[in-house]
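The next block holds one structure in the form of structure tokens; read it before the comments.
The complex appears here minus one protein chain, its other protein chains still in place.
The first chain written gets the first letter, and so on, giving A and B; residue counts start at 1 in each chain.
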Amino acid sequence: MIPEDLKYAKSHEWCKVDGDVATVGITHFAQEQLGDLTFVELPEVGDTFEAGAEMGSVESVKAASEIYSPVAGEVVEVNEALADAPEKVNEDPYGAGWMIKFKLAAEPAGLLDAEAYAAVVESEGH
Amino acid sequence: MKTIFEESVPGREGCWPCEGMSEEAYIPKEMLRDGEIGLPSAGELDVVRHFTRLSKRNYGVDGNFYPLGSCTMKYNPKFTEVAAAMPGFTRLHPVLPQLQGAGGLCQGALEVMYETERLLCEITGMHAFTLHPMAGAHGELTGVMLIAAYHKDKGNKKTKIIVPDSAHGTNPASASIAGFDVVSVPSNNGIVDPAALVEVLDDEVAGMMMTCPNTLGLFESNLPEIVRLLHEKDALLYYDGANMNAIMGKMRVGDVGFDVVHLNLHKTLATPHGGGGPGSGPVGVSEKLLPYLPVSRVEKQEDGRFRLNYNHPKSIGYVAPFYGNFGVVLKAYAYILRLGRTGLIRATENAVLSANYIRKRLAGHFEVPFDRICMHEFVATAAPQAEKGVHALDIAKALLDKGYHAPTIYFPLIVPEAIMIEPTETENKATLDEFIDALIEIAERVDTDPASIQAAPVTLPVTRLDETRAARAMELTDDL
Partner (left out) sequence: MPYVPHTEAEVREMLATIGVGSIEDLFAEITPEMRPKSFDLPEGLSEMEVLSRLEAMASRNATDRVSFLGAGFYDHYIPATVDALTMRGEFYTAYTPYQPEASQGTLQAIFEYQTAVTRLFGMQCANASVYDGGTALYEAAMMAVRKTKRRKIVVSEALNPIYRVMLDSYTSNLDVELVTVPHKGGMTDMDGLKAAIDGDTAAVMVQNPNFFGSINDFTGLFAAAREKKAVSVISAYPVMAALLKTPGAMGADVAVAEGQSLGLPLSFGGPYLGIMTCTKDMVRQMPGRIVGRTADTRGRTGYVLTLQAREQHIRRQKATSNICSNQSLCALRTLVHLCSLGEMGLKRAARVSVERAHLCAERLTAVEGVELLTKGAFGNEFAVTLPVNAYDVIAKLAARGYVPGFPLGRYYKDLDNGLLVACTEKTSEEQIGIFAEMLKGALR
């Protein structure tokens, strides 16, 4: 469950770059660790973030976790559907469960490829 | 079961204490409520029956063994309620002492406060106490504010509080709310390791919060070394009194060098917890923190009369509107008087005896990660059972079916599948044996019939509840 065509942060966000726009969400591993999500808190369109900055949070019944921006940029779109249906993140983390689209302020740096991220998951898994 | 709002019948008469004119005679219409409030219209018997039925859908210490770890669910003696219900106390308006010449109207209440503070000082070896904090976490916040005030007054620039990884969640939360950064220190073999402490202990550390015995029920045997290390850096040591029931008469936190302590009267000193509160979290301090205690302070004058002193310029101010949960303090005072010196020591001794007895008898059925003499509680793990698909949660639910409240589960966080058992001193041996047998039976059933444990409880008004649905739907009132 780690798509080859995405880039990853060690803090379990994924990122897909298309021109100067990056789509961001949390990984399958992250949603599995949290369990059934009950709430997703996202930034507002127009907010800007440095790479690695805290930009939102996700909650399940027994856990809560911050989401960190894997890239630097300005928020151009957020996934409004998650407000009423956070379960989309559980069901389809790389598709309908996407969270934010950024207009990139800089070329993404320091992100992992699928293989490197798989190693991170392996080390944290047990 | 229907809510009282669903049972309401418009027009049915409740308890109307009096008749009154229309408020419109006195208050302009635009400042008045538009429409009904929506409170129930129910007869007195309707109300009595509704709440009596509700009560039957609850476990409490009076009806059920309640070995909830870290919560010290001992029996709450009934006579203390008689004390708290005396009209001479319940009818007392809290601002009375603020009226000049009217302090004389509440000498009895001031004496209760003064005497309770004195007794708590002797029990803990602290220099002075305030009764104002209204719960354990409130005591923590007050204590951390005192630490902040001490350093500020001395001109120290200190920004961090150290909290062991086994601590209650309230510790880091309290430190953070008081404006400190929280630094975690890992445990080694179940207790704080001085070597690990040295790693994080720098000049910016304002203090450290400790629970002793800690949340694993283990005595922190490196305590003298920890005290020395902290004090060398002019950092203060905070004692979380959640587990005080393990050490009464055996160790006084003041004598071993703690600077601030909170007690949970609703745990150690037997005041009932009321399904969530009210508690009471008095805070004791060493002499160097005396100037910073919250106002007001109760004092005994030379003529033997009591007064409140509001004039303490270095005080952290007010953490309560008045003097804390006075009605709860009264019950703890009555309890201390009833037990006295020997009674308190016996309470501690038997709490520790009962915990060790359960721990030992469960050996071979449940794994105990740090299997040595424990204090008033111990932590087992259901990790081996979890590999067979039965988790700590399932075991907890199976206990409910057998008429026991469950132990604390999944805490402390450093033990996977934790089951934290605290029997207290007030349960007789037959109850302990029955509880142990019940746990052993469940452990055996993990191999023979795990599905029955996973399906528990089945004997209560409801089976397991869908918490995800509750959090997503957010139905928080009868209207939402």
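Remarks
What we mean here is this: a contact is a pair of C-beta atoms (placed from the backbone, for glycine too) under 8 Å apart; a residue touches a chain by one contact, two chains touch by 3 or more.
Here the structure is a predicted model, which means the values were calculated and not measured.
Which of B:A196, B:L337 or B:A386 touches the hidden chain is settled by the complete complex: it is B:L337.
Of the candidate positions B:G60, B:P369 or B:P450, contact with the unshown chain belongs to B:G60. The omitted chain makes contact with chain A at the following residues, 38-39, 41, 59-64, 66.
Operating definition for what follows: only the chains that are shown with their structure count from here on.
Chain B has its Cα centroid 38 Å from the Cα centroid of chain A. Touching chain A in their complex are the following residues of chain B: 467-468, 471-472. Put simply, chain A touches chain B in their complex at residues 36, 38-39, 59-61, 86-87.
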